[in-house]
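Okay, handing you the structure first.
Moving on, here comes chain A:
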Amino acid sequence: MSLVLAAVCIAIMVVMALALARSFSSPTVYDRILGINMFGTKTVLFIAVVGFLMGRPDFLDIAIVYALINFIGMVAVLRFFEYTAPVE
Partner candidate 1 sequence: MTELIDLVLLAMLALTALKIIFLKDLFAVVMLFGIYSFLSALIFINLDAVDVAFTEASVGAGISSVLMLGTLALTGRTEKENKRSSLLPLLVVTVTGAALIYGTLDMPPFGAANNPVHEHVAPRYIEESPKEVGLPNMVTSVLASYRGFDTLGETVVVFAAAIGVLALLGVRREKTDNVRQSGFTDHYVLRIIAKLVIPLIILFALYVQFHGDFGPGGGFQAGVIAAAAFILYALVYGLPSAFRVVGPKFLQGLASFGVLLYASVGLYSMFKGGQFLDYNKLAVDPLAGQHYGIIIIELGVGITVFAVMLSIYYAFASQTERGNT
Partner candidate 2 sequence: MLEQHLVALPIILPLIAAPIALLFGRTILTWAFATLISAGACFAAFSLLIAALSEGVLSYAVGGWPPPWGIELRVDAANAFVLFAVTALSTLVLLYSKASASHEIDPDKQALFYTAHLLCLAGLSGILVTGDAFNLFVFLEISSLATYTLVSLASDKRCLTAAFRYLIMGTIGATFILIGVGLLYMKTGTLNMLDLSARIAALEASRTVNTGLAFIMVGVSIKLALFPLHMWLPGAYTYAPSAVSAFLASTATKVAVYVMIRFIFTIFGAEHVFAEMGMDFILMVLAVVAIFKCSYVACVQSNVKTVLAHSSLAQIGYMVLGISLVSVTGLMAGLIHIFNHALMKGALFMAVGAVFYRLGSVNIEAFRGLGKRMPLTMAAFTIAGLSIIGVPLTVGFVSKWYLITGALEQNNWLIAGLVLAGSLLAVVYIGRVLEAAYFKEFPASHDSKDVKEVPLSMLIPMWVLVIANIYFGIDTSFTTEAATSAAQWLFQNNQVLELTP
């Protein structure tokens, strides 16, 4: 079982890396935000899986925090983005 978990863990890291790459270089600023949002949700899943992999699933609390902060951060980005004048 732990083999499957490890494989899943690595695969999620690949997804995270792809999302990170998207947020590094993106055609529009919204794509950047999208990449970061995806990175956040995948991180939540990553923590959940790692918790089971390390045999200490009681750390799911941290996954909850990530989910919360990801959402709030997203709302804040959109909110303050309205204020800033678009570049060029």
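For anyone wondering why these and not others, all candidates are chains of the complex that A comes from, given by their letters.
For the reader, a short list of remarks on this structure follows.
Going forward, a residue touches a chain if its C-beta (ideal position, glycine included) is under 8 Å from a C-beta of that chain, and two chains touch if they have at least 3 such contacts; residues count from 1.
Since the model is a prediction, treat every value here as computed from it, not as a measurement.
Looking at chain A and the listed options 1 or 2, the chain it touches in this complex is number 1. In the complex of the two chains, the chain A residues touching candidate 1 come out as 6, 9-10, 13, 16-17, 20, 23-24, 29, 32-33, 36, 39-40, 43, 46-47, 50, 53-54, 58-59, 61-62, 64-66, 68-69, 71-73, 75-81, 83-85, 87.
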